[in-house]
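Of the protein chains in this complex, all but one are displayed in their positions.
Entry: chain A
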Amino acid sequence: MDSKHPIAARNLNHWFGTGEARKQALFDINLEVELGSLTVLVGPSGSGKTTLLTLLGCLREVQDGSVDLLGHELHGASGALLTALRRRLGFVFQAHNLHNSLTARQNVVMGLQVHGNLPAEQADAAASHLLGLVGLGDRLDYLPANLSGGQKQRVAVARALVGNPDIIFADEPTAALDRVTSANVVALIKRLGRERGTTTVMVTHDNRILDQADRIVTLEEGRIVKSIDANA
């Protein structure tokens, strides 16, 4: 990578299924994401946004073309490299994907523990701090079953952020959030971008986020049809 672009996709194609049922989901994607920026992927459902996000975020094997992530080629990358890269990323999923047997705080600790085993008190303190930032300081020891959809989503955001990731990937992170929390979450992500140079790639339909995006990339039927640089 050049130091300004932590993510660069070139001639990226992707297919689902095999044989007769094989269907191309992405066509010749070329995309460079600038360091510290907030890039938003938009498009109708089925346009390949989530597929692209998971390819960039090491959650799917690259089949054809190239993805350069934090200076490493993902096409043909070893399992060990993928695991190491994933630790530098923060993922907020469409579904919250919290572990049902763990409390809010324990779920967030899992985002920290992946970097090695911290003393329990230190990990708890960091997790509590992040949960406070997303407005859940009074729900630390709640199990996911006892949290609302929006609260669960905020725990997932805290889990993604707690490890100080280089890049945050988010798939509809504010879909389940109310206006105020949604604004808080986006503000938090923006602030991290400013202060720590954290890069964010987000799939969203949320207009309130589009206003804050540095770049809006529109996909249709697996192709990038429009890329608007908001700061230009």
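One rule holds for everything that comes next: a contact is a pair of C-beta atoms (placed from the backbone, for glycine too) under 8 Å apart; a residue touches a chain by one contact, two chains touch by 3 or more; residues count from 1.
Here, contacts and distances are computed from a predicted model.
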- Message: So one subunit is absent here. Using its UniProt record, which name fits best from "Sulfate transport system permease protein CysW", "Membrane protein", "ABC transporter" or "RNA polymerase sigma factor"?
- Response: "ABC transporter"
- Per the touch definition above, residue among A:60, A:75 or A:223 touching the missing chain: A:60
- Query: If the hidden chain were put back, which of A:10, A:72, A:86 or A:205 would touch it?
  - Reply: A:86
- Which positions on chain A touch the chain that was left off? 54, 57, 59-61, 79-80, 83-89, 91, 93, 95, 97-102, 106, 109-111, 113-114, 117, 120, 159
